[in-house]
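The complex is shown incomplete by one protein chain, all other protein chains being positioned as in the whole.
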Amino acid sequence: MLKQRPYLIEFLTAAGLVLAPFVLPWLGFAPNTVNRILVWGLFGLGFDILFGFTGLLSFGQSAFYGTGGFVAAYLLTRAGFPYVALALVIGMIAAAATGYLIGLIALRRTGIYFAMITVAIAEVFFFVEFNPLSDFTGGENGLPGVPTPSFNLGFTTLHFTTGWSLYQFLALCYFIGVVIALRIVRSPVGAVFSAIRDNPLRATAVGHNIHGYKLTAFVIAAAYAGFAGGLLGVLQAFMPPDAFTFDTSGQLVMQTAIGGRGTLFGPLVGAAVWLSLQDFLQAALGLGAAWKLVLGVVFVLLVCFLRRGIIGGLADLYGLLTGQRGVREPDESEPEVVAVASTPHAAIAAAAPTPVRPRPAGSPSGPILQAKGLTKRYGGLLANSDIDFTVNHGELRGIIGPNGAGKSTFFKMLTCEVHPTSGTILFEGRDITGMNVTDVCQLGLTKSYQVNQLFAGLTVRENLVIAALSGLRGKFRLDLFRSIDSIPGLSERVQQTLELVNLTSRPDTPVSELAYGEKRRLEIGLALATSPSLLLLDEPLAGMSPRERVETVKLLKSISQGRTMIIIDHDMDALFELAERVTVLQEGRVLVEGTPEEIKNNSTVQEAYLGGVHGVLAA
Amino acid sequence: MINWPNFVSQLFNGLALGALLALISSGLTIIYGTLGVLNLAHGAMFMIGGYAGYVAYSYTGSFILAVIAGSLFVMVLGVAMERIIIRHFYHRPHEDQLLVTFGLGICFVEIVRLIFTSQSQVVPPPALLQGITSLGFLFYPTYRLAVVGIVAVALGGLFLILYRTRLGMIVRAGIEDSVMVDSLGINVYRVFMIVFGIGAMAAGFAGIINAPVVSLTPGVGDDILVETFVVVVIGGVGSFPGAILGGLIAGEIISITSMFNPGYAYVMLFAAMTLVLVLRPHGLLGTQGRE
Partner (left out) sequence: MSTKDFRPGSAFNVSRRTLLQAGAGLIGGTVLPASIASRAFGEDKPAIGTFPAGTSGSSAFIGISVPRTGTYAVQGEDELKGYQLAIEHINSGHELIKKISPKTSKGVLGKELKYGVADSAAKPNEAVQAQQRFISENKAVMITGGTSSAVAVALNKLAQREKVIFVCGISGSNDTTGKDCVRYGFRQNFFGQTAAAAIAPVLIKQFGKGKKAAYLTPDYTYGHTVTKSMQDFLAQAGWTTVTNQVSPLGAPDYSSYLLNVANSGADVLINVNWGHDAVLSTQQAKQFGVLDRMKLVVPYQVPFIARETGGLMQGVYAATDYWWTIEDKYPLAKLFNDTFEKKFGYKPEWGAENAYVSFAHWARMVEEAGSFYPPDVIKAYEKGETIPSLVGDVHYRPEDHQCVRPVIIVRGKMEKEMKNKEDYYEVVEIVPGDGLMQKPDAFGCHLGDYT
């Protein structure tokens, strides 16, 4: 919803901010309340990028709010620094730098651990502000006397004092904040942020250095917090020590959830609801201290029933009214699959270009992957033992083996998701043993998963964009302000992949609305979009109906043109049809290797393996 | 006051502080380990345990009844909370679980504030345990001394439940690998409810046991919650022995630092946590499994 018409949201924001002083007084908003809402809103922009877009719930934002606020306030009061706007920027930089350092520690862990660590950090910042740094922060007295901004324009001087006068300055700051936030959210970095939120595992696997991106989001949030903290001092001519308390973080989290996470404007709406309810409950209803209970109940109800908060709820309502979301594609969209499938795959394959990543010149043949003596031990359990395995350029290799033969562990070692206990893996002549998934993907080796690992909250196209970005941008790049559409080759590659996996008719469908077969194809598409030179497919046919299998086998054939692939599957008929050579694993070892014909006729295989799985063969 | 007798006193005091932290943290960590839900309302439940006990005490005048009432009330509250709200969050993201328990915690605190106001309430220790005991090297309030013993017994009880019963085996297996337990055909949701009840009860029990030491205010659980986090992170999330070890370490850090400069007690506590995170990201006794 943030990507539709260019500059529409920016324009609406500007219009809203200009109109606010004319409209809000009639709704009973005092200028100071509006200003406070703007400061919370700006604080929340960064937090929403962190929480709503990247999925990192931090309870420690007060640390950066306070850091930025006190640095700016200290400069403007005790140090006698005269330039308000510059001091705010310095405060912001200080907060961002602090965010970087804290992020290095806090982001060592994710999820709940991360949340707990941030709580602790918020507390420790409060102690530090109170104790060792009280000479600079004024301890519990805070720093009074923060001046308001004024700008000398040469011919005249602009003073922003209080009320609606200061509003202009704050509104401008908020507007700039929104513009920057929108740029970030729409940039490739923003796309990776949503990928991390939806599926960090896959974001790593398609070749993004998610730690770097998380740290980026953390620093962005800290910078926004720092700037907003400075504005709080300007707003009340006083930098309160409470800015550092855990309550500030808690209030921000609650306001964001109330307004709607992942919407950028959620925190602003949440703050408006919070502050006006606080006034209303205390003053008009005379509830006294019970106001917080009412807000708490409202918050819990929203979390339970309206996950995306007020803005999300309104958006859903709008969608419902205009009927956009109403027409869901039927989940078993077989007719469509059949229709597409009726086009000859050979034609698609012919149209499909070869991998974008250039092969190393002059070595179109010879081994692309060599594993020697791969062994994996889990405690006392030997999953893989002394596997030697070589795949040549352009080959399509199949791997079969009964359940528990160690196929998945073997794949995980090849893609470096799991590190072998002993043995080495060479990929294109380079030793990749012990490297991480991201780097290996960047080298051109990736896999599609047995169980779908998609970015479930995004559309088909967005999924593929995220995968394609890693190949085009590398594992980490800070092109925060670049439009995602301006990356050369991106849309072509996404289009190619859509064609390859037969999803051209549904690029803008959310993943959650895809049929199972479509999801499986997208799963393969994600791996393909990184343009691997070696593609591993872990049970691509798993869970498919017989008809879907036939289609997918055709699809795999067309994909395999000009690619090197390794496929694990239980469906031996399909595998024998596809693969040039087949490796049989049993009890963690290579049992035998050969052409499909050789395997079919191999007595050891028949005895040890085929004999036991008539069911599979029958299917 | 850096001298030998004081050092020994503080060492002992650290044990007393740590024992209580260990008890509260073990409730938090068991719930998390089994259900995968970090209960941010845990501090509020600790507080409610104190208030429930206070009410029982003011009607009956019996400390024993207060302890029973405090523990049971919070256990029932925990089970109700799990049944009505938490169970709908097992399949939602961790963030939503955090948000909803955070919100519930605020509601609990504010309800108590509404009923009992902000003024502090006092639950006196049982007559038998009032006064001061001389330990030779220091004089120590008898009740606080008893708290160490009471907590040790309570932790022992938890240990027996966790390590000597079928339920405990399931819980510990769940901490190791929740998917496996699922596939064993055990009614996981029933186990979840029971575990949530036990974890809540541990908080409630700690709340009423702690009530005579501090005085009760609605905010009494908030500070404890943060300390509990530190304990759990140090000990290893989901690890019962880790909670005990972490609790004792935290108690000693607070106490020993206080000997030099009390203002830095918390800073040192968080520094220790940071150190653990850098050196052993999964905590001292944590396993790689849960994240």
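A and B are the chain letters, set down in written order, and residue numbers restart from 1 in every chain.
FYI, a residue touches a chain if its C-beta (ideal position, glycine included) is under 8 Å from a C-beta of that chain, and two chains touch if they have at least 3 such contacts.
If you're wondering where the values come from, they're calculated on a predicted model, not measured in any experiment.
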Chains shown that the absent chain touches, full complex: A, B
Sole contact to the chain not displayed, among A:83, A:100 or A:130: A:130
Residue ranges of chain B at the interface with the undisplayed chain: 1, 3, 5-6, 9-10, 13, 16-17, 113, 117-120, 122, 132, 138-141, 143-144, 213-215, 217-220, 223-224, 254-255, 258-259, 261-263, 265-266
Hidden partner interface residues of chain A, rising order: 14, 17-22, 25, 30-33, 36, 127, 130-131, 139-142, 144-145, 150, 153, 156-159, 161-165, 167-168, 171-172, 175, 236-238, 240-243, 279, 282-283, 288-289
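Quick note on the criterion: only the chains that are shown with their structure count from here on.
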Between chain B and chain A, distance of the C-alpha-averaged centres to the nearest whole Å: 34
Chain A residues touching chain B - in the complex, by the definition given at the top: 51, 55, 57, 105, 108-113, 115-117, 119-121, 123-124, 127-128, 131, 246, 250, 253-254, 257, 289-290, 292-293, 295-297, 299-300, 303-304, 307
Chain A-facing residues of chain B, complex: 32, 38, 85, 88, 92-96, 98-100, 102-104, 106-107, 110-111, 113-114, 118, 222, 226, 229-230, 232-233, 237, 263-264, 266-267, 270, 273-274, 277-278, 281, 291
